[in-house]
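Here's a structure for you.
The complex appears here minus one protein chain, its other protein chains still in place.
Chain lettering (A, B and C) follows the sequence in which the chains are written, and residue indices restart at 1 in each chain.
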Amino acid sequence: MQQRNMTAAELWADFATPIANADDYVRSLRGRRMMIYFMGERVAEPADHPVIRPSINAMAESYRLAAERPELGSAQPAGANRAVNRFLHVPAAPGDLVAKHEMQRELGRRTGTCFQRCVGLDAISSCHSVTFDIDAANGTDYHKRFLAFLGRAQTANVVIGGAMTDPKGDRSKPPHQQSDPDMFLRVVRRDADGVYISGAKMHQTGAVNSHWLIVMPTMRMTDADRDWSVVGAVRVDAPGLTYVVGRQTNDTRAVDGGALDAGNAQFAGQEAMIVFDNVFVPHEHVFMDGEWQFASSLVERFTTYHRSSYVCKTGLGDVLIGAAASAAEHNGVETASHIRDKLVEMTHLNETIYSSCMAAAHQAKPVASGAWINDEMLSNVAKHNVTRFPFEISRLAQDIAGGLIVTMPSEKDLQNNEIGPLIRKFLHGRDGVEVTDRMRILRLIENMTIGRNAVGYLTESLHGAGSPQAQRIQIARAMKLDEKKARARNLAGITGPARDR
Amino acid sequence: MQQRNMTAAELWADFATPIANADDYVRSLRGRRMMIYFMGERVAEPADHPVIRPSINAMAESYRLAAERPELGSAQPAGANRAVNRFLHVPAAPGDLVAKHEMQRELGRRTGTCFQRCVGLDAISSCHSVTFDIDAANGTDYHKRFLAFLGRAQTANVVIGGAMTDPKGDRSKPPHQQSDPDMFLRVVRRDADGVYISGAKMHQTGAVNSHWLIVMPTMRMTDADRDWSVVGAVRVDAPGLTYVVGRQTNDTRAVDGGALDAGNAQFAGQEAMIVFDNVFVPHEHVFMDGEWQFASSLVERFTTYHRSSYVCKTGLGDVLIGAAASAAEHNGVETASHIRDKLVEMTHLNETIYSSCMAAAHQAKPVASGAWINDEMLSNVAKHNVTRFPFEISRLAQDIAGGLIVTMPSEKDLQNNEIGPLIRKFLHGRDGVEVTDRMRILRLIENMTIGRNAVGYLTESLHGAGSPQAQRIQIARAMKLDEKKARARNLAGITGPARDR
Amino acid sequence: MQQRNMTAAELWADFATPIANADDYVRSLRGRRMMIYFMGERVAEPADHPVIRPSINAMAESYRLAAERPELGSAQPAGANRAVNRFLHVPAAPGDLVAKHEMQRELGRRTGTCFQRCVGLDAISSCHSVTFDIDAANGTDYHKRFLAFLGRAQTANVVIGGAMTDPKGDRSKPPHQQSDPDMFLRVVRRDADGVYISGAKMHQTGAVNSHWLIVMPTMRMTDADRDWSVVGAVRVDAPGLTYVVGRQTNDTRAVDGGALDAGNAQFAGQEAMIVFDNVFVPHEHVFMDGEWQFASSLVERFTTYHRSSYVCKTGLGDVLIGAAASAAEHNGVETASHIRDKLVEMTHLNETIYSSCMAAAHQAKPVASGAWINDEMLSNVAKHNVTRFPFEISRLAQDIAGGLIVTMPSEKDLQNNEIGPLIRKFLHGRDGVEVTDRMRILRLIENMTIGRNAVGYLTESLHGAGSPQAQRIQIARAMKLDEKKARARNLAGITGPARDR
Partner (left out) sequence: MQQRNMTAAELWADFATPIANADDYVRSLRGRRMMIYFMGERVAEPADHPVIRPSINAMAESYRLAAERPELGSAQPAGANRAVNRFLHVPAAPGDLVAKHEMQRELGRRTGTCFQRCVGLDAISSCHSVTFDIDAANGTDYHKRFLAFLGRAQTANVVIGGAMTDPKGDRSKPPHQQSDPDMFLRVVRRDADGVYISGAKMHQTGAVNSHWLIVMPTMRMTDADRDWSVVGAVRVDAPGLTYVVGRQTNDTRAVDGGALDAGNAQFAGQEAMIVFDNVFVPHEHVFMDGEWQFASSLVERFTTYHRSSYVCKTGLGDVLIGAAASAAEHNGVETASHIRDKLVEMTHLNETIYSSCMAAAHQAKPVASGAWINDEMLSNVAKHNVTRFPFEISRLAQDIAGGLIVTMPSEKDLQNNEIGPLIRKFLHGRDGVEVTDRMRILRLIENMTIGRNAVGYLTESLHGAGSPQAQRIQIARAMKLDEKKARARNLAGITGPARDR
């Protein structure tokens, strides 16, 4: 565990040996003695906790992919002498975003869940250009600090998480008007070494499985919100940090015994609430402190990146389509026209999401720092489709699977000497299909549509990177009505100027 | 527990004292020593089992309603000298179906889940007319037997469950061609006293909480399927019966401690697999034995009744709309136009379901026995809407509720001295709202959209009473294309006769 | 043509001989010398105008139906000694509304268009109770006047139209604040004989084909809007009335020669703008004059009736489904599973509309005057479905029909000696199908989905009886959120009272 008020160099000393692969990564999480709670109890070692471990496994796949398919999982920064994990690479061309999205879909396919590294990547991508912009405006040196931090992270090959969503309290008020000033994360003290931050971040994806967190403001700030306008990097095991891992649907199936009922025993997502109590950030790791004017552009860039990152759900969609097709086969109905038609519809919706995300990557635009960012309109459109189509894909998967997904006996029943044979006898479907294989596929569909990974596939598809209304606001901003009205007026034969409103 | 080969009179002796109210009902379930399994273990006493008890509570509400609102919960059969529970009353006029549907919606509102008695009511309603029809055709006395059975059940005020869905094995084959003849429930032996049945019934709603079960064939039969063409009533504690209660999403939250995480701690649904091993049915309780020609009409009538019974989901919809409205209020956003608009949309969809079901009741038709049955087209249309709209209502509820429903700490975290206060601090929303109230409402939304009662609200809305494709087949049969084509030809000015195909 | 300032008795003298049947009705329209314009020209005799005549034919079907199927097309008012046309009968029981809706569907089926009499029926139904309520509050005698008027109309068997929608001008202002006071119809003068009204009514369905019009306010009024709070009956040929018949899609196909291109040559709808210039209404025909407090209840009752009246569109849906099925047959693809599935979907949507409307009739409620009115929530839900489903039914019809509906040669091409034979050769589909029959069915589909009757089937389904947002406002008012929230709080285990807001 990190000690109080360590310098940047001291903080990085623990990461002198780069993380080489997935196993290394899991080892790197051990022994950190963080303040992590789950269901009212302190978690001694997350890597050994049966409910948390699947989320670590999912994260670890990002290392495995870099090894197995480096063209997807790693990237070669300009001027660097070696590849880095793609999750640590700021996009420097549309092709980087295209490759990023393909990586995300592939990791979705491999894990069937949220692998939790996108927030961090989208955080560093946004900070890259925003620190550049602040410096350009104010003559500060945030960008240099940021690049140094990022370089160390790339070398050490660590996981950086991003932390944006504040508790917000009364949503009608800005930070400085909240009755409790901690409702937004803020600088509570500054000294010669650095700043001290307090508050909380909610719904933090993969926080417990990360090495570092970048904290960022969650919305537009005003002059009076300077103390809340803070960006900085902290080690996840910094003194003053407390984590409460959230409950997920069916989370405890992981401890019921056996792997079948979990549906996807190996992989899961993770969200935690993080409380900050006077957490120290050395100046070298502070990337914004009071420049409230740049909070909105940070948020907008982050969400523009992050909304396209939901392309990962098409990987989950691939798994769910495959599971539904398998279930249909197990039932002997895979050639029925209505089954076939539902699989086509699922695919159509899944590929529509994919195409929106990919278009948002291909049509990326450069910003002043040299980073490239997804097309804003298309990224919002992509995410907005993600708030709809997975629900319909999920409904169709359940339609194909049949009601058994919610009425099926447990694995323990299967193991019972009295009833196990009865279950095997009566759940027998088409000849040649193992009953347990049939059950496994149905449990996977349960897992993704009404079980643990439905958390990520459905609810987080709604709310991650901004709820539907957030996208609609952005689409409204970008929809260029005046231009469109002019086109209409012209074709309608209206010759005068537009009415002055 | 019932003894082997008891006569009807002996079987009914245990029910000499009528069940007077909800408490009485729960007491009536105790001490029956049935063979019930859940998660690999024999359940000694379901009424004391924390996972099963909520389903008993939901069933018990059918007794409570009869006492509190007799105009909904009870009915006065013609010629009877006292009211009976409406779940034991065969509809004898459209008004009976209208009242039945209002009762179902009200029980949905009261429990937020499946209260499990509709299958039984729809079974007796169907058997009423089908036994009449068999007798009319064949001179048998099934209808008289059935009326005697029903009269006893009304007097004793017991719960009758219905059992229809067979395992089906290879779905491309009829019962007599299955490699395992037990894939459909069948008569394995007949003697002077009665018949002996073996096989299984899947997804049986509320079976464990019932007193009697009526078994029915699940589909059209052929001449070679006579042994599988059987209808009869058995006590749920008959020798030879084994129950395996299915796993539901988040079922074990009931044993995690506390009531908050469950979302709806008091009520839940229940489905079980029932295995029949040489279960005896005395002749007085046999209502079909070999009359395969009537299997399809039994199934069609049952599904016509049962598809409209899904009006209950509008009661769940009421709860979910109310929960979403409360969540919006807790967040201080209840006046936002997009929130208001989503609540309107949820209501519109919910009332559309309601209107389809009610129209199917008001436009009921009589059958030969004097029973009245829902309009077939409208009942299928109603259920088909149920396979769609609850999914959208659920999506909108999650949209309004926010991501917290899947990332929220547990009740145990709240009770923890270290982190409990932090959670209270940071989950504080609008002033004047208790954090635990906010959490309770969010857990209820989780419960109904991705938790235990989503099983009933979503998945069973798809598959109960027949999967979507089953309704489409019925709609196709009833859509009178020839009449519609004649109308079109006439308006198009085509004068000749329709082409002879 | 009516003369200036005739008394009620004088006004009715022209209708001494009751209209006996459809032919009689058409005759009754002749020789009225009204001020009617279409495409810039005065229409001498609407019954002879090729564009207007189809709308008269559609109206005439309401007489034909009364003769052919009196159980649908006529009604027996309580205490009356003979039946009246159902379009002149104020609903006095739920069954009257049920029969009304069946009549509307049947007329939709017979005409494939808007038959234009519903507004008038819904106007008299609303006036019945509102005049009663005004009298009860103020001691006036409007209800008596109204009953006398209605009795004369029933005896004479005339068509009463309703006129509600005002031009509205600046929609953010009430009548008395408009810069032009004529933006809402108003009383401009009163004398001993009656009142004089000026203004206009827009989109008036079937006005030109009616005998009488009842004018009504279009929205809630205020104390300052007394002059605009007027209800009264005028003869359509009253001095001071001018009609401008609106253009409809493909209206002039009726004059292109031949009947094929029109798709439905016999029937069409009609909407006109009506300008009132000092139109006299004798006191006996004034049913509200200044009682602004009752304007909103009149509007609400009218829309509650009228929104359910859109059940007529299910009759149009029947025709369109039949046409699509015929087109599929002509193409030889009627057994393709995707075609079958689309017909089922069209039927499902059509019957969902029907069920909402019928439920709104069956669950009607009485008002003080003894009239019965549709359930308000369900009527709004019904109409809201009408603003959606016909568009999807139409899309599916076009999908089945194929692109030929918009690229097909004209009837005149068919008659041309050079190209007629080529068209017959190359539009030949399945053997045994006449090319002209195939073309007729495709033209009918064009007519209903992108042609003249699409005006009624699509656009008016959106805007008639209130645009979608109007229904949403009513649904919001009726959705009883407090009750729903209480249910949710209870199930969530919240014990305290609801927060006082």
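Convention: a residue touches a chain if its C-beta (ideal position, glycine included) is under 8 Å from a C-beta of that chain, and two chains touch if they have at least 3 such contacts.
Fair warning: this is a prediction, and the values are worked out from it, not measured in the lab.
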Of C:Gln154, C:Asn350 or C:Thr387, the one touching the omitted chain in the full complex: C:Thr387
Touch criterion as defined above, residue of C:Gln2, C:Gln154 or C:Gln248 at the omitted chain: C:Gln248
Residue touching the undisplayed chain, where the options are A:Trp212, A:Tyr354 or A:Tyr457: A:Tyr354
Interface with the unshown chain - residue positions in chain A: 98, 109-112, 259-260, 263-267, 318-323, 325-326, 329, 340-341, 343-344, 347-348, 351-352, 354-356, 358-360, 362-363, 377-378, 381-382, 384-385, 432-434, 437, 440-441, 443-444, 472, 475-476, 479, 481, 483-489, 491-494, 496, 499-501
Contact footprint on chain C, counting only the chain that is left out: 37-41, 167, 169-172, 179-180, 182-183, 200, 202-203, 242, 244-250, 252-253, 256, 261, 271-273, 275, 331-333, 338, 387-388, 391-392, 395, 398-399, 402-416, 418-419, 422-423, 425-431, 446, 450-451, 454-455, 458-460, 462-464, 467-469, 472
Residues of chain B (touch criterion as defined above) contacting the omitted chain: 337-338, 341
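Keep this in mind: only the chains that are shown with their structure count from here on.
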Angle of rotation relating chain A to chain B [CA atoms, steps of 5 degrees]: 180
Whole-Å gap between the CA centroids of chain A and chain C: 53
Distance from chain C to chain B - Cα centre to Cα centre, in angstrom: 41
Per-residue overlap in chain C, given as positions that touch at least 2 other chains: 341
